[in-house]
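The complex appears here without one of its protein chains, the remainder shown in place.
Just so it is clear, A, B, C and D label the chains in written order, and each chain counts residues from 1 on its own.
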Amino acid sequence: MTTTTASVPAGKNRPYSGTGDRLRLWWDAQARPTQWLIGVPFIVFIAFLPVLRIPVLTTVGTDFGGVMAQFGMIALVAIGLNVVVGSAGLLDLGYVGFYAIGAYTVALLTSPDSPWNLTDQWLSQRWAWLFCVPIAIAITAISGLILGSPTLRLRGDYLAIVTLGFGEIVRLLADNLTTITQGGRGLQGVAFPYFGGTDKNPDGVFSAGNSDAPWNSGLWWFWLSIVLIVIVLLVVGNLERSRVGRAWIAIREDEDAAEIMGVPTFKFKLWAFMIGAAIGGLSGALYAGQVQFVVPTNFNVINSMFFLCAVVLGGQGNKLGVILGAFIIVYLPNFFQGRTSLFGIPIDGNDIAGYKYLFFGIALIVLMIFRPQGLFPARQKLLAYSRGLYQAARRAALGGDRATSAAAVLADGPADASSDVPGAGTKDGGDR
Amino acid sequence: GCSSKDDSGGGGGGATGGSTGGSSALSIQPLVQIDNTGKEVAASDASGAADPAGDGSAKCSDVSLAMAGALTGGNAALGLNIYNGAKLAVDEHNKANADCQVTLKKFDTEGDPQKATQVAPTIVSDKTVLGLLGPAFSGETKATGGIFKQAGLLSATASATNPGLTTNGWSNFFRGLGNDNSQGAAIAKYMTDTLGYKKVCVVADNQDYSVGLADVVTKTLGSAADKDCAASVKQGDTDFSATVQIVKSAQADAVYYAGYYQEAAPFVSQLRSSGVTLPFISDDGTNDPEFVKQAGDASKDAYLTCPCGPAPSDFATKYQASAGKAPGVYSVEAYDLVTIMLKAIDSGVTDRADMVKFFAGYDGQGVAKHYKWDSSGELASTTTWVYQVK
Amino acid sequence: MPLLELDNVSVAYGRIEAVRGVSLAVEEGELVTLIGANGAGKTTTMRAISGIRPLSTGTVRFDGQDITRMPAHKRVLAGVVQAPEGRGVFPGMTVMENLEMGAYARTFASKAEHDETVDRVFELFPRLAERKTQVGGTMSGGEQQMLAIGRALMARPKLLLLDEPSMGLAPMVIQQIFRIISEINAQGTTILLVEQNAQQALSRSDRAYILETGEVTTTGPGKDLLADPAVKAAYLGVA
Amino acid sequence: MSEPNSPDSLRAGAESNEQFLSPDGSISTSEDSREQDLPDGEVIEVDVDLASVNPDLADAGTVAEIVAADREIRAEVGAPLLEMKSVTMQFGGLTALDDVSFTINRGEILGLIGPNGAGKTTAFNAMTGVYRPSSGSVEFDGRALGSIKRNEITRRGIARTFQNIRLFSDMTALENVVVGTDARHRTSVPGAILRLPRHRREEKDAIDRGMALLEFVGIGSRATHQARNLPYGDQRRLEIARALATEPKLLCLDEPAAGFNPAEKEQLQDLIRKIRDDGFTVLLIEHDMRLVMGVTDRIVVLEFGRKIAEGLPQEIAQNPAVIAAYLGVPDDATA
């Protein structure tokens, strides 16, 4: 029997600590049913925000549902980019390229303006979007592979500029290959999922035409993205708590050491790129469906920067953090728009909104100074079946505050902890 | 100390607003109004133009009009031109009609299609909004047309000129000016028939509007379009050396540029300073006092077109007083379209469907031109104005 | 008055106090050794002295002056020079450039003085003379260690801080290094030495301090400590 | 500037060339990577009771079994495992290794010693694929290493530690070791996403083995501590545990005792012996003669890139060439 010592005083610091870790600590302390009890209503609450229209929160000048829909898409983007940047530590400044490829795949296959339009041949407009989403994901993943295989040999900042170039090249191709993409004229009439058509909304709830607030198309797209986010979180969470996720972190921390430890670093970097790309492509497909119109200008470098801001602002490496980051990036610029008063104080929101990029820039600088690790930094969990281990540690930690000897606390620990070991983490999805 | 190096001693101080081009005192002067075949048409008589003030006895309550376009971001100037024109009309109306106070609500789309899809539902769900002036750009109009269509809300644009917009069956959509087909065809014909060019280099930037316009111009020019020196540049470019080289080494009679003044000004400057003296012809995106200010003497004699007519001087005066600057492109169209909406309200229109009907049946003179639409929402007859920098 | 005096110095990394209330003094001309187990806080103490780690409490006095708040690079000007643990060779600079960096804060009276200093270093470490133009990063571990020590000598400090100079050196070179240390010291440079090779270090030093988990536990003349059975057991590996 | 075979390999982990960008990618250049002021925060780093997690690991016997689970060596102790065959390594005009040949036999601890700059680390790098020899070859387990990738070399069974510690400092101790097991695992992305049985098996195995290895090197209770916060000695142990997790046939240690005091060296010596006794083969580079003499079975001596001696420790200690080149005559008899 190993002896346990409480020699390490509670109070050792860690690089990622603060709200994120504290919250995670608390969350892990909850029993599984409790976690469900808290988690599900919370997600439902978020999902219904555009319906509830809480006064100060709801945007005025733009439709809140629409804003949330965009948030959903950017959240997906942020989760995908987080795999690449946050986990594997590969600085990708051209992520918007994947977003664009996803959007253009759907648009090229379903827009009547496109030479490759399938909808007038054998694919019904109703199913076209759904049919194209997997294609979009596959094509972006492949483009991730194509971009990655030659360039992932490059290190750090070389990779950054090459990816930035890639993002630009994608946009410029969309712009220049006018016979296929219509260049700057864009592709119109992109398909969207057909669902719940009524007399009033003959094209279904996802149609841009559905504008009966609050149940308008924005809300539906938001819901669709929530579902996709949850799925993607499960997938990414599973990856993180596996050999793959550990390899990513190891690569991020010390690529040479990782390789010498036998980790096939190139392969896993490539996977990170492909997975990130695929998620970006999925989000792009959502975008194309929602807006039903794609033009190259929506995919310029600045958007890559915004995506990266979402990731770093939220706390790179932390999936929930980056979602929060995405929310801030999307929501803040819309907040002032059209407001005539705030908390009873009369303002000219449109005027303020005119300065949004100024404020945005200042906010970025200030936030980074005060929270250099991001708003919501937290350590990833990298082991799938170690719930018991961490629970034992946590109990000891909590016990350490009360009793000085952790051993005393541990004494009553083993019973339920060990019962929790094998496979207990199986359903530990989504990291929530 | 240094004395002024400005040997001609002129003003040129303020960097905004003024319509003169610095010390060389160049400005954009209307030259001729032409039809789609490049033939001159006499300027219409604007004296009977509809007046937003009406007879001063209108009654209405709780109605508003919306304006959507880029109010912030890089293209804000264009949106503001439109907003200010609309605001002038509404102010005049409200001043004259104490019992019918119409609110003008502005919605910022930044010119971004996705942003516009978020803004559109807000406009639609505001039940007091009876008519929409906008969206301003073709791209965002494409993205949101379905929303307004489904809501049955009048969407009258003072600026979106992409020809495709009226082919979607949007019965609520009206265009207050000629589309790029007519502008492009008109100037192309004018170049070959009136100005007598045999070879023209068509250069365009990469934006929706420019690409479309360049297409039409090239097509209409037919064999007069010189393929060897056709070139495409990018929004935001400032350095056109390669394009200049291309033009320089071609044996052309003129350069046509489809795009906006931001790029047109440095382009023409660089053409001139590398010794290319070919005539320079451009479009409504370039047709802005800024162009002359930026390009200076290089802009001299350039032909600029616009489906929009020149602002009559009394309009310009009113506008200057209200907006604090000279009217820009589409200010007049915005004023006219909002005037029509106000007339509808004054005549008792209280719901969206009636507003659309009012537009469909409208036939009247405006400050800029005569307004009467065909069933697709295009003006029944369109003309293009040719201006020249002098 | 001691040349260097630490009074109740504590240094923390985040919440961990690596050094707790350490007081020590080094008289002018002395050779003083700091020994202690891994993680005892020796390096941390050195870093506090040269100013690259801020103190949480306490004061550092050098040459009669309170230098607690003096930035690190100014301390070098004042005469405190450290050959850091882990060598800190500039990987992209040649051997010669690395040596020049050692004299960054020093102005030589003449070219001759400069050359003389360089020659002395080359005399001590002939390997460096052979490899003047080799890039620092490609030197072997031991060669880098020689370079680091040689570089510190270029500065001709009043107080020389040596953090484990024998680490990674071959046995023969270690003996040589210790001889050099004694020699420099004899020539008038005050030295504070951190060593794992307690045997050698203690036998050559005037006085020594033993650091345990961040605190000074024992102090005394080097020879006395060498004879102390507790010290023997813990640091000399004599069971 | 002289360059080895590829410019990249310069930065690629040669022990003597260890000034990398700080591995955590930190831009804060005010201090080295271990030196940052980190924000204060909550803690969960408390020692764990192993038995509370995995009761199987409670007794030392099982530990040893898990560590050395599928060793297939004992039978072949003494057979050559790695052969350096006339390896020459040149950097520009400098010959760092000059026609060096020696053999490492299964189950032994081979010491590699020599003066500074003799080419020990270079030899080591030639074995682990960091450099490719200018001429000659390295054969491992009967096959030439040729130009296979570094991670493949590890997979074939060569593991190493670093002279300057290079742990994944943000990870916990256990996670570090589990990364080491990567070399033996085959689950890839689909398996991990779907949590296929093999993934579960491997994960479970990795954690069990990881805990056992931590236990084996004596830091089992620190499993959930972040590597950066471990004391130096424990970090060294963790490096060894991580290397062992790759299930190597040959474990290469480059100056593992650097910075240890004699008492700590003693413990290390015991650990190295234990590793050998568990069936691993060990290559040890070290300047501490007491450690080298105390633990190695055989010694190879290099000088100026050439092998000058090879033999049992006692022989080497008496060898006049070695004494002249390397050992010197001790100043004091006690050392």
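Here is the rule we go by: a residue touches a chain if its C-beta (ideal position, glycine included) is under 8 Å from a C-beta of that chain, and two chains touch if they have at least 3 such contacts.
Here is the rule we use: contacts and distances are computed from a predicted model.
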item: Omitted chain, identified by the protein name its UniProt record gives, among "Pyruvate ferredoxin oxidoreductase delta subunit", "Amino acid/amide ABC transporter membrane protein 1 (HAAT family)", "Monovalent cation/H+ antiporter subunit A" or "Cytochrome c oxidase subunit 1"; value: "Amino acid/amide ABC transporter membrane protein 1 (HAAT family)"
item: Option touching the unshown chain, where C:Leu31, C:Ile52, C:Leu162 or C:Ala234 are the choices; value: C:Ile52
item: Residue among A:Thr140, A:Gln316 or A:Gln380 touching the omitted chain; value: A:Gln316
item: Candidate in contact with the missing chain, chosen from A:Ile142, A:Ile226 or A:Met305; value: A:Met305
item: Sole contact to the chain not displayed, among B:Thr109, B:Ser138, B:Ser159 or B:Asn206; value: B:Asn206
item: Subunit A residues touching the omitted chain (full complex); value: 85, 91, 115-116, 118, 150-151, 153-155, 157-158, 160-162, 164-166, 168-169, 172-173, 175-180, 301, 305, 308-309, 312-313, 316, 354-355, 357-358, 360-365, 368-369, 372-374
item: Touching residues on subunit B - with respect to the absent chain; value: 2-6, 8, 10, 12-16, 21-24, 26, 74, 76-77, 206, 227, 230-234, 236-243, 245-246, 249, 262, 265-266, 269-270, 273-274, 290, 292-299
item: Missing-partner contacts on subunit C, residue numbers; value: 50-52, 71-74, 76-77, 81-82, 84, 88-93, 97, 100-102, 104-106, 135, 151, 155
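Please note the rule applied: only the chains that are shown with their structure count from here on.
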item: Chain whose average C-alpha position is farthest from subunit C's own; value: B
item: Of all residues in subunit B, the ones touching two or more other chains; value: none
item: Multi-partner residues of subunit C (at least 2 other chains); value: 13-16
item: List of subunit C residues in touch with subunit D within their complex; value: 13-16, 35, 37-39, 52-53, 85-86, 89-91, 127, 134-146, 164, 167-175, 178, 196, 198-200, 203, 233-239
item: Subunit B partner contacts - residues on subunit A that touch it in the complex; value: 60-63, 65-67, 69-70, 175-176, 178, 183-186, 188, 201, 203, 207-213, 216-218, 287, 290-293, 295-298, 334, 337-338, 350, 353-354, 356
item: Residues of subunit B that touch subunit A when the two form their complex; value: 71-72, 76, 106-108, 112-115, 117-122, 124-125, 139, 142-144, 146-147, 149-151, 162, 164, 205-212, 232, 234-235
